[in-house]
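For this depiction, one protein chain was excluded, whereas all remaining protein chains were kept in their positions.
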Amino acid sequence: MSERVYSLSEVVGTSGESIEKAIEVAVDRAQKTLRHVRWFEVVTTRGYAHPERGIEYQVTLKVGFQLED
Amino acid sequence: MSERVYSLSEVVGTSGESIEKAIEVAVDRAQKTLRHVRWFEVVTTRGYAHPERGIEYQVTLKVGFQLED
Amino acid sequence: MSERVYSLSEVVGTSGESIEKAIEVAVDRAQKTLRHVRWFEVVTTRGYAHPERGIEYQVTLKVGFQLED
Amino acid sequence: MSERVYSLSEVVGTSGESIEKAIEVAVDRAQKTLRHVRWFEVVTTRGYAHPERGIEYQVTLKVGFQLED
Amino acid sequence: MSERVYSLSEVVGTSGESIEKAIEVAVDRAQKTLRHVRWFEVVTTRGYAHPERGIEYQVTLKVGFQLED
Amino acid sequence: MSERVYSLSEVVGTSGESIEKAIEVAVDRAQKTLRHVRWFEVVTTRGYAHPERGIEYQVTLKVGFQLED
Amino acid sequence: MSERVYSLSEVVGTSGESIEKAIEVAVDRAQKTLRHVRWFEVVTTRGYAHPERGIEYQVTLKVGFQLED
Amino acid sequence: MSERVYSLSEVVGTSGESIEKAIEVAVDRAQKTLRHVRWFEVVTTRGYAHPERGIEYQVTLKVGFQLED
Amino acid sequence: MSERVYSLSEVVGTSGESIEKAIEVAVDRAQKTLRHVRWFEVVTTRGYAHPERGIEYQVTLKVGFQLED
Amino acid sequence: MSERVYSLSEVVGTSGESIEKAIEVAVDRAQKTLRHVRWFEVVTTRGYAHPERGIEYQVTLKVGFQLED
Amino acid sequence: MSERVYSLSEVVGTSGESIEKAIEVAVDRAQKTLRHVRWFEVVTTRGYAHPERGIEYQVTLKVGFQLED
Partner (left out) sequence: MSERVYSLSEVVGTSGESIEKAIEVAVDRAQKTLRHVRWFEVVTTRGYAHPERGIEYQVTLKVGFQLED
């Protein structure tokens, strides 16, 4: 077993649609900047409540990605 | 910058449909009683498992609203 | 399944007798102000230690009650 | 009031679709093995991020079930 | 010193009488199914508040028992 | 020792000046609505960082007040 | 308002009788060594389960006492 | 992606040698009873301090295993 | 509502003067490297106690900033 | 690198002036009794709200000091 | 069952060798000052990273010891 190293980056995705969409938005954005994104963990789920436009979900994730040697 | 004050109220929304629906139900109800609801934070996600009717989601939120002067 | 909404109120009951008595005092008081009190969760158990009069228990509870439509 | 006893079992459901689907998968599986499943609590929401196949949700639950006498 | 292994099982005892009685009910039930029950830790103390019948305590415990070789 | 009951209300005070000022703003506002405010506990300290106007502190408190009989 | 300083000491009381008795045992012992014991907070409630002798409660407390100048 | 389900079992391994040895003892024991053990998470590291025989490590783990269909 | 993504960076500011000054030092430094710094959350407040030079505050913050598309 | 040992003592400083002043009061007092005080960590920030005399801050710290051989 | 009382003391052991060695150093030092040391719990594992001398482990423990009557 080789000795791999991973790093964790904390990101917040937002969506007016659903929690899953906010997660997807955050993971997609992480994948643009970071190679080898592997997993995520939800840290907090929050949101804004707009009187007319409804709810905007804000999901904070830790995104794990493998570091290259 | 003026010195605004907010208050947090803890509510539990329930839904047989989805976590988002349970959040929406709770935020809608809070907006009926409280003015100036601004944001929410999910505290816990729980639920009942009914043998026939399936799952009922119970999402506990802290709902933040601005207090008037 | 209808979409019920509950609210949580945080109260501290005190008693020189027992933890259960302090809980009961807090729940009784909540039931005077709030309708449809359903459940409680103990948050912290603290107390004062009086040299002569012994221990006074202070139990912090979250009390859950159903909101009317 | 009789003295009922419940037990909690920790399970992880997975789904490529949604958090609710992962919860449902875990509760369904628990109901195959355990009688009298009553409620669940979400412990953590995690997932894998696959470059092509998208996100796989992994939701850890505590599932509560009533023990028979 | 031999290398013993223990396991932890999470159970909820209920009682209309006291927190201690709810713990006892849970430990007694665990001892019927599991051999070599050794210790417990209280995880949460909750309860129902019945308008007429008073409070029902629900104490969640982790019960530790020694595994046989 | 009489059996007093307290309640806890969660409020957020804001100030562009200091953490103490944000606490004071929240406690002052609570004292306008609630009688017999006795103590507070800081839950979280957050803030906004404005490019020109500097930092705005947002301190979330639980404010404890004694309930009248 | 003078500037008082308190210290916290962590102690574990045990009792075969009740949680309250274990707290009392710990507070009594603390008062023998420490002057000006003022308050306590329950940190954890654990216990041993003896097959014949029943349950022994072990309650860990933080005991607060005022330091003299 | 198929919908797999995992379960978590909490075990305590003990060793007079090292933390790693206590983990290994617990995982080995779990693998005797449970099929498809996949991962573990350390929950707490505790131990006994014997005046003559030195330290005995007690490591509490959650052990994850895949459930068969 | 567009789908914005934010990132969180953990920084520690130090100051011999005050907690607010340590926060300001950390936010200022973050703003030199990161564009669109929006908010912060205090994670821990620690410090060194120097016998002659007094206290140096060390405040750990999570600093949130908006990612560009 | 020699093998140093440190100890942590939990103290509460109070001040009618500021959080920093309450920390300083606690650290100063610890330095009177304990040699080689090195660092501190804020555990909780609480306070009393006096109707006339304003706020009294009560900051609980863990104070770390090096033990002599 | 007699009513024993224990106390917990928080200590930090350091070692350039291993986590176990740092624990041992802390427990040994505690046993020099305190009689009847019985158990310990690891609170945090930290360390310094020296560019040339490698890692120094700093393990914070709560050490439990029985108080004499």
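So that you can tell them apart, the chains are marked A, B, C, D, E, F, G, H, I, J and K in the order they are listed, and the count of residues begins at 1 in each.
In this section, a residue touches a chain if its C-beta (ideal position, glycine included) is under 8 Å from a C-beta of that chain, and two chains touch if they have at least 3 such contacts.
Worth saying up front: this structure is predicted, and the values here are computed from it rather than measured.
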Footprint left on subunit A by the chain that the document does not show: 1, 3-10, 62, 64, 67
Touching residues (missing chain, whole complex) on subunit K: 18-19, 44-49, 51, 54-55, 57
Interface with the unshown chain - residue positions in subunit I: 9-16, 21-22, 25-26, 29, 50, 53, 56, 60
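FYI, only the chains that are shown with their structure count from here on.
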Both-way neighbours, i.e. chains that touch subunit G and touch subunit E: C
Chain located farthest away, centre of subunit D as origin (C-alpha): J
Chain centre separation in whole Å, for subunit I relative to subunit E (CA means): 44
Computed distance of Cα centres, subunit G from subunit B, in Å: 38
Averaged-CA centre spacing for the pair subunit J and subunit B, given as whole angstrom: 38
In subunit C, residues with contacts to at least two other chains: 9-10, 19
